[in-house]
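Note that one protein chain is taken out, while the other chains of the complex remain in position.
Chain naming follows the written order as A, B and C, and within any one chain the residues start at number 1.
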Amino acid sequence: MTEQPIVLEAKGITKNFPGVLANDQVDFDLRKGEIHALLGENGAGKTTLMNILYGLYKPDSGEIKVNGQPVVIHSPKDSIEAGIGMVHQHFMLVPVFTVAENIMLGDETTRYGVLDQKAVVRRVKELSKQYSLEIDPNAIVGQLPVGVQQRVEIIKALYRNAQILILDEPTAVLTPQEADDLFVIMRELTRRGVSIIFITHKLKEVLAIADRITVMRAGRVVGTVDPKDTNEQKLAAMMVGREVILKVEKKPAQPGKQVLEVEGLSVHDWRGLETVRGVTFQVRAGEILGIAGVQGNGQTELVETLTGLRPSAGGKIRFSGQDMTGKSPRLLTETGMAHIPEDRQRHGLVLSYPVADNLVLNTYYKQPFGVRGIMQPAAIDANARKLIQDFDIRTPSPYVNVGKLSGGNQQKVIVARELSHEINLLIANQPTRGLDVGSIEYIHQEIVAMRDRGLGVLLVSAELDEIMALSDRIAVMYRGQIVVTVDANKVTREQLGLWMAGAHPEE
Amino acid sequence: MKKFYAVITILVLAAMILPACTPTAPDCSKPDVFCVGMVTDVGKIDDKSFNQSAWEGLQQAKSDGVTDWVQYIETTDAKDYAKNIATFADAGYDVIVTVGFNLTVDTAAAALAYPNVYFIGVDQFQEWPYDDDTSNDLPNLAGLNFPEDQAGFLVGALAAMMTETGKIGSVCGTDAVPPVWRFGEGYRAGAAYIDPNVEVFVVYHSDVGFDKTFVDPEWGAATADTMIDNGADVIFGAGGKTGNGAVTQAAARGVYAIGVDTDQYYTLPEAASRMLSSAMKLITPGVAELIAMAKDAQAGGAAFPAGNYMGDAGYAPFHDLDSVIPAEVKTRMEEINAMLLSGELQTGVPPVKP
Amino acid sequence: MDWKRFSFITLVIVLLFTVVVLVGSAAQKPVVIIASMLATTLTVATPLTLGALSGIFCERSGVVNIGIEGMMLTAAFFGWLAAIYMNSIFGFSSMPSLIVGVLFAILSSVLMSLLHAVLSVTFKVDQIIGGTVINILAVGVTGFLNRQLFFEKGSVFGGNVPHAPGTLPIIHVPVQEGVEAICKLTGGTEGCQTLANAFGKVFDQQPITIAAILLVILSHFILFKTRWGLRTRAVGEHPRAADTLGINVQRMRYLNVLIGGVMAGLAGAYFTLESVPSFEPVMTNGRGFIALAAMIFGNWTPFGAWAASLVFGAAQALQINMQVFRDVIPAQWTILQNSYVVGLTPYILTMIILTGIIGKTIPPAADGQPYEK
Partner (left out) sequence: MLVPLLAVLTAVVVGGVVIVAVGGNPFFAYIGLIQGSFGSAKALSETAVWATPYIFAGLAVALAFKGGLFNIGAEGQLAFGAVTAALIGYALPDWLGTDLPAIIHIPLAVGLGALAGALWAAIPGALKAYTGGHEVINTIMMNYIALNLTSFLLNGPMRDPNPIDLSAQTPEIALSARIPPLFEGLRFHWGFILALVVAFLVYILIWKTTLGFEIRTVGSNPDAAQYAGINVKRTIVISMALSGLLAGMAGTIEVTALNYRHELGFSIGYGFDAIAIALLGKTHPLGVVLAAILFGAMRNGATRMQFLTQIPVDVISVIQALILLFVAADAIIRYIYRFKTRGERVVLTRGWGG
């Protein structure tokens, strides 16, 4: 593969953001038909580099060559013309548009000024056949599962004849199966001469798919290696800059009495479709129940209902002995339920509020923070300083707006708040999504510590590794139902993957 | 900051170059300087209605050489009536004209407070204390009123005589304003007097903010339209610009139009060709007269006509349509006018909406 | 605009008409009443429809616009001013004067919308502010100039009432003749003639009223069937996505706000060049805000907004007719004689329609949010 010509080359790219040197003299090249993985922690500068290549940012210095020709990329338009396509980590799709509309947007074909939907649909059908990417051009994007939306993004790039494809954290939102499918697709693409930059922080995947691996840290390129002569440990070390423990140490669980019993619970989503169908399970004190499953199989709705944010359409929820079906979030919190929400910025935090206020977001009205309806700044301040200490939240002061903190620290704020008051059940939904290795380690340790302190923990995650690493028991959710509940150390990764994909346990 | 200073200097220069374009007021406190000030009702001086007519009265007084200086203040909120009157009084003005019945109480109060200033209240009943005994009226306060009902009656009669469909209409401002109400009901009465079978549509624009009722020509036009659709072939617009909207619309649709307050043949040229007449309420001359009388009184001449002063009302000439109007109609109009003036004919319209 | 909403609105309008017909039938042929009401409804709805369209273009591209009222007022004044200058100063005949008037109306309103765009898109000021500024500014500038130019002695028109060039002429559509012809064949009864007149009444409208209806259709087409519309909606829903596809978000927003300005300008022209041949301070009387309501009410779709505007138009027609027929209102319906009570109808209706029956309206996702790269 090495004799292949270089299609994309970036030299000495430097990009300065107020306060941060995001890219510092970064060199990077991509050969025709290869998959070049760009590995690094969040904030290592991977995405910045790619946004520069895609014309979303202007570099302070450095030059970019496509097929040997130096190019100036001021806007995505330029990079699209240069044959570069990008699939962003947060999809750039208009939810209310159809697949076809999303794909044609910005590159529309019209007849007598009227949008030529037919032509687009035809073209999309061709592409999806050609690259075996299943897709219905007339579906509304907002209603498609994440995996499919990602395909739309890829086709969007191909539709513009992209020869260079940038995939930014494409597997972050995918299940192992979906990820494997994606890898097949990526291979297919490279066979057809498309070159791929694959951005990720997941070591397994890199080793599985990449032809070359470039590791970045703190805005600099640490080095480029061949997957054959490296391993997870080495890569991790390069990434983080120190030895990291990839295994979570945990003693065997001592399950106690049941804290949460869910019985035949059904939930409707906003469209009134039954997305959780008669789910039954228990969480006992001192154990971690992991719920594995492809996103969009009802986990979100399940958790929202358990935490009182969404009404149930049937079934029972018993929490610490009493019936809590359809009770308010406040009552649940007061009864000792902690909740780390899936979407931290939308549900977990008020970004325009200082850290201190976010740390009392659900306890502001109680002693000592609120006395007879009056807020108590002193108490709130003390609380903030203590938690910032204990959970080592990196913030210049308790009065910086949470929105200014890094994802990891934002998550720590939530964890700190949720664990700081008297609780006996922790519901953690995608607790480490989009966090760097350091933070992930930290959160994992916290969760295990909670279990050992005798709390019940309900862990919902799309990251199979995480489920495997933390859970004592694992329940697999598929199409709104729990297909099987098994003992964590009596099951293999592959087995779980199959169940998540809908295979039946007895098969 | 440079730019800023630049702007300042430019402005200063601009102001210097300017000829003293704002006429510097004479010192009205001097006895030999005769100043007249006017306070409007909530509304603008250029409302093509009572405020403007009254102001033209002041200007006429000036051009007649009666006064040395005239000035107005527009009231932007009801709570400012007293303040605005005081502004003139304190500046030593000799006569203060207040327009609109809303100022009745404040004007009377001011008249008490400033006995040396003459007050003219347009559309205000200013007997004091509202009895027949004129001896205890305030000597320096006159309320200028008009028999709008008679003016309305006249044009109503005219309309009833000119209609061919037997249907006539009137688009008015809010009936919360008595003069307007008197116009509208006078119109109704006049038509009935000629022929009880004539159908009369009278619509008041009372369903909007008080500040909007007289300045909604679009509504006036739409209303006139509906009336014409229903067969009305004479439209009387009585209510500032709302009425004007109706009048112009009527003209546009080729039916007869009747104006109000002044002879609108002149103020609404676009409707002139179909302008049958106007129900006139001669505020301008009335105000001018009273100002002159006030000056007399101040000079120790005849006493100021304290209490209520009845101004003239009537109907305007037929202008362009003079030829189309049958002679007997003209004579009939003169008769009615005479009878109204002599009091031998009563409109039967009470001064205020019961 | 879903059918549920459409059918409901239609129902309401029919209801309003029925009431009037029932009341008025004592004095007038139903067909005449209906024709007259239809005509009134259409004309009264015109500025609301155009105002709502103005809002739709702005907000579909992600710029909230509460300045419609101000833009209309500005346009009403400057359109009228231009027409008068043409007519009485430069001595053009009325038709060219009026056309120039309309153009200037649009121009002035576009300038106002430009101000809004600069504030909201370039300086990223809270978009409510831009609108509020325009509303206050419009009242001040028009009132101020109106006074200085037309009232004060020694001003351009020396305080004399300038001769306005009248209003835009009715565009005659030979529907009436058509029906009359049919009447002839069927041995022209009087009823048939009335019907013919009725048709004539409804179909003979002035240019801006007709333009408004055409623009509703055109806007729908543009927004949902063309490249421009697709990009506009994309920018209003998910600007970053549009940006990554090489669409210039700022530019799209600017241009759409300006288009909004054109619509509002036409709405303004309606007041002084089509409805009546004169300008009065603050003559838009809050219709800009009703238009805003119509836009939201119609869920940011042209047809929806039009339907909503028609409801207000119909209610206005009801309120006028109730007073015209005051004397023939049956005793048991005396409530309808009270102009205040009748005056309430459109507003209460709107609130009712908005609540249970229709519920939430969904604005464009990025509406009101400045786009930061």
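Descriptive notes on the structure:
Everything below uses one rule, namely that a residue touches a chain if its C-beta (ideal position, glycine included) is under 8 Å from a C-beta of that chain, and two chains touch if they have at least 3 such contacts.
Quick caveat: nothing in here was measured; it's all calculated off a predicted structure.
Every visible chain touched by the undisplayed chain in the complete complex is listed here: A, B, C.
Touching the missing chain, out of B:D94, B:E185 or B:D207, is residue B:D207.
Within the complete assembly, A:G373 is the residue of A:G272, A:G373 or A:P396 that touches the hidden chain. Among C:S108, C:N135, C:T167 or C:N321, only C:N135 touches the chain that is left out of the view. Taking the complete complex into account, C:L145 is the one of C:V19, C:L145 or C:I210 that touches the chain left out. Interface residues of chain C with the unshown chain, by the touch rule above, are 64, 119, 123-129, 132-137, 139-145, 147-148, 152, 281, 289-290, 292-293, 296-297, 338, 340-341, 343-344, 346-348, 350-351, 354-356, 359-361, 363, 367-370.
Although one chain is not displayed, its contacts with chain B can still be listed: residues 1, 3-4, 7-8, 11, 14-15, 18, 20-22, 25, 41-42, 71-74, 76-80, 83-84, 87-88, 91, 101-102, 104, 125, 130, 174-176, 178, 206-211, 351-352.
If you put the missing chain back, the residues of chain A touching it would be 18, 307, 309, 328-330, 333, 339, 341, 346-353, 357, 361-362, 364-365, 370, 373-375.
Convention: only the chains that are shown with their structure count from here on.
Chains that touch both chain B and chain C: there are none.
The greatest centre-to-centre distance from chain A, using averaged C-alpha positions, is reached by B.
Measuring from the average of all protein CA coordinates, the nearest chain centre is that of C.
For the pair chain B and chain C, the distance between C-alpha centroids works out to 32 Å. Rounded to a whole number, the gap between the C-alpha centres of chain A and chain B is 75 angstrom. In whole angstrom, the spacing between the mean C-alpha positions of chain A and chain C is 48. Chain C meets chain A in the complex at residues 225-227, 230-231, 233-234, 237-238, 240-248, 365, 373.
On the chain C side of its complex with chain B, the touching residues are 24, 27-28, 32-33, 35-37, 39-40, 43-44, 143, 146-147, 150-151, 153, 161, 163-164, 166-167, 201, 271, 275-278, 280-283, 285, 316-317, 319-321, 323-324, 326-327, 339-340, 342-343. By the touch rule above, chain A contacts chain C in their complex via residues 54, 56, 75-77, 80, 86, 88, 92-97, 101-102, 104-108, 110, 113-115, 156.
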